[in-house]
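Here the complex is missing one protein chain, while the rest keep their positions.
Chain nomenclature is as follows: A and B, assigned in order of appearance, with residue numbering initiated at 1 for each chain independently.
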Amino acid sequence: MQTRREMLGKSATVAALLASAGMLPLHAQAAWPQAAFEAKTFADVMKSLGGNAPVESKDVTITGPDIAENGAVVPVGVSTSLPGAKRLLLLVEKNPSVLASVFNVTDAVDASFNARVKMGQSSNVFAVAMMADGRVLFAQKEIKVTLGGCGG
Amino acid sequence: MADPMRIRAQMQGDKAVVRVLMSHEMETGQRRDAAGRLVPAWFIQDVTVSLNGKAVLTVEWGPAIAKNPFLQLNVKGAKVGDKITVLWKDNKNDTRTDEATVS
Partner (left out) sequence: MTRRTIAALAGVLGGGLAGILAGAMAGGLALLGTGAAWAQTKSAADGIAEYRKMLEDGNPADLFEARGEALWKRARGPKNATLERCDLGKGPGVVKGAFVELPRFFADTQRVQDLESRLVTCMETLQGFDGAAIARTPFGRDEQNNVTALATWVAAESRGLRFNLPTGNAEERRFYELGKRAFFFRGGPYDFSCASCHGEEGKRIRMQDLPLLTKNPGDGVGFAAWPAYRVSNGQMWSMQLRLNDCFRQQRFPFPGFGSDVTIALGSYMGVNAKGAQSIAPAIKR
């Protein structure tokens, strides 16, 4: 009869084997982080994702237009030049759902991603890097949203 | 089954720049239809990008991602002829997989 320790050790090995064979999602079948996606503030998002208090950093970059003609589609980019980023997050401060995206970084990709968000109004947009050593770093940018006129 | 994605994967230096356009409504669940009823939330929650069958990126999305979502990433260690596969799953457990060859 296996001890619990033996069994855990074995399943960890199996998991590692499966992961290296690319057959496990990289964050080990974690459920979609509902609490994080339903949090209403930057602070609450970070609290529900764990990690230390976020610190502003020049080594994290948020890119995007200064003005979005329409808030329905706003192109933004998050990146960090630092090695060891585990997750990159994209947040829109004034949105009803603040957390827009979680990128789970691996060695096989640059820690640099572009996506498009919906913005309900002019707002600060945050790029957050959750580092392997526990540091949480962020950058912010204000993006103004106009509604624009009809047609065109 | 949703419309196919458009995936472009082009070598730039030693990395493949992968650009994906997905066809999806990305309903927030906050919008009301013409009759005033709330349109239920319907959006892509998980995206997995693989290089030659091995996952290189997973992404979790919320409804704040724009309709017909766009994703761009750089895959290291890719070369011409490699296969990029993108899989998405939405909150109704609908999925879609498409692939492209790195050029």
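Everything below uses one rule, namely that contacts are C-beta pairs under 8 Å (C-beta built on N, C-alpha and C of every residue); 3 or more make two chains touch, one makes a residue touch a chain.
The shown structure was predicted, so the numbers you read here are calculated from the model rather than taken from an experiment.
Interface with the hidden chain, as seen from chain B, comprises residues 3-4, 6, 19, 21, 23, 25, 66-68, 70, 72. In the full complex, chain A makes contact with the omitted chain through residues 64-70, 72-73, 75, 116, 144, 146-152.
Following the convention adopted for this analysis, only the chains that are shown with their structure count from here on.
Averaging C-alpha coordinates per chain places the centre of chain A 15 Å away from that of chain B. Considering their complex, residues 22, 25-27, 32-33, 37, 72-75, 77, 92, 95-110, 112-118 of chain A touch chain B.
Of all the residues in chain B, the ones that touch chain A in their complex are 15, 26, 28, 30, 45-46, 48-51, 53-67, 69-77, 91.
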